[in-house]
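Excluded from the complex is one protein chain; the other protein chains are retained at their positions.
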Amino acid sequence: MIPPALQAFSSSALPVLDIAGTIVFAISGAIEAARARLTIVTFMFFAAITGVGGGTVRDLLIGAPVFWMHTSIPITACLLSAIAVWFTPARFWPARAVEWFDGLGIAAYGVFGSAKALAYGIPLIPAALMGIVSACMGGIFRDVLAGVPSIIIRPELYVTAVALASGAYVSLTALGLSTTIAADLAVLAGFSLRAAALIKGLGLPHYKR
Amino acid sequence: MIPPALQAFSSSALPVLDIAGTIVFAISGAIEAARARLTIVTFMFFAAITGVGGGTVRDLLIGAPVFWMHTSIPITACLLSAIAVWFTPARFWPARAVEWFDGLGIAAYGVFGSAKALAYGIPLIPAALMGIVSACMGGIFRDVLAGVPSIIIRPELYVTAVALASGAYVSLTALGLSTTIAADLAVLAGFSLRAAALIKGLGLPHYKR
Partner (left out) sequence: MIPPALQAFSSSALPVLDIAGTIVFAISGAIEAARARLTIVTFMFFAAITGVGGGTVRDLLIGAPVFWMHTSIPITACLLSAIAVWFTPARFWPARAVEWFDGLGIAAYGVFGSAKALAYGIPLIPAALMGIVSACMGGIFRDVLAGVPSIIIRPELYVTAVALASGAYVSLTALGLSTTIAADLAVLAGFSLRAAALIKGLGLPHYKR
């Protein structure tokens, strides 16, 4: 069931991005729970659903075993992240710092999601979308459950930065670049766009027709 | 993994309904984004999630490979639908015309979803429900993400029309009718009921006990 290309994928540096991205998203989920003054159990629930939600949808769509079902590491990392946020004062998690951390997380996780999809034989366009799903779906679940406007609705360059990272990775590897160089360039491009959005408040134009 | 009955299914006319339904739903998703004055990236996101959402849930439930993962056509159709809606004035998409178009789409997609479920060996009652899931779940995702009351809450005959189409197809084929005749009759029945609802504002009675 696991395609041979997956071997090369597993032995590359990419899987490291997986656990790093999971922790970044888990922390952002727990912080949302902190803002809503919820309980330790809901901290854990939000951390888990935000941390593994996007990767779970990606794995179900591409037909891969769900990544946190055959090892306890990702979900344990989410639960520990929730406990860490619970036991630290809110000022330890300034919104601005979290957003920068998250900006790196979504670019890296977008590239990772697309790389995993390609390793499972998914064509270029759906593979690029799998990067966006991986990086954004956990945050969408978090926002819908918390009842706040989803990241998908905000005009800010957020999904667009992930789309740049995922699209660049898929395009560059299709052009023959090595996965390592393509991943580095793609993460850099996506994170730079997100950084520009954070610094200058860049956003996309709204529909006005 | 793919049952033999699927061969006959694939060579029938039914799969044509798949891409047509996807485009109808994608346009309705992009129009929701237009009403909320969102950006081109959110247009694409809404078009994609509305266009392929219902069929994705159906495929996951019946154990089929997710239909837009092994060909780029459905998702490309969604993205192009979003671009088309973005570049045209809102008056090109009068709510009334969209509703008629959508009424045909849900009846056809409901029949298609049930037919695919039957081809995968799903029993009659769950197969009829798979038609409803296929036709309605994308719109539910669209409404939840946009924060508007879901189609499922409205009293209007909407889900009921899909249920009629799906149920009629499953019943008629179980009675021995050919898939083509059963599909034609079922789409006609579902669309007629939806048309009656649109013309006369027909709705189901509310619970009052």
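So that you can tell them apart, the chains are marked A and B in the order they are listed, and the count of residues begins at 1 in each.
The rule we apply is simple: contacts are C-beta pairs under 8 Å (C-beta built on N, C-alpha and C of every residue); 3 or more make two chains touch, one makes a residue touch a chain.
The model shown is predicted, which means the values in this text are computed figures rather than measured ones.
Only one of the listed residues, B:L129, B:A146 or B:L198, touches the absent chain: B:L129.
Per the touch definition above, the residue from A:P65, A:P149 or A:G201 contacting the chain not shown is A:P65. For chain B, the residues in touch with the chain missing from this view are 60-63, 121-126, 129, 140, 144, 149-150, 152-153, 155, 159-160, 163, 203-209. Looking at chain A, the residues touching the absent chain are 33-34, 36-43, 45, 48, 56, 60, 65-66, 68-72, 75-76, 79, 86, 88-90, 144-147.
Throughout what follows, only the chains that are shown with their structure count from here on.
Taking the mean of the C-alpha atoms as each chain's centre, chain A and chain B sit 29 Å apart.
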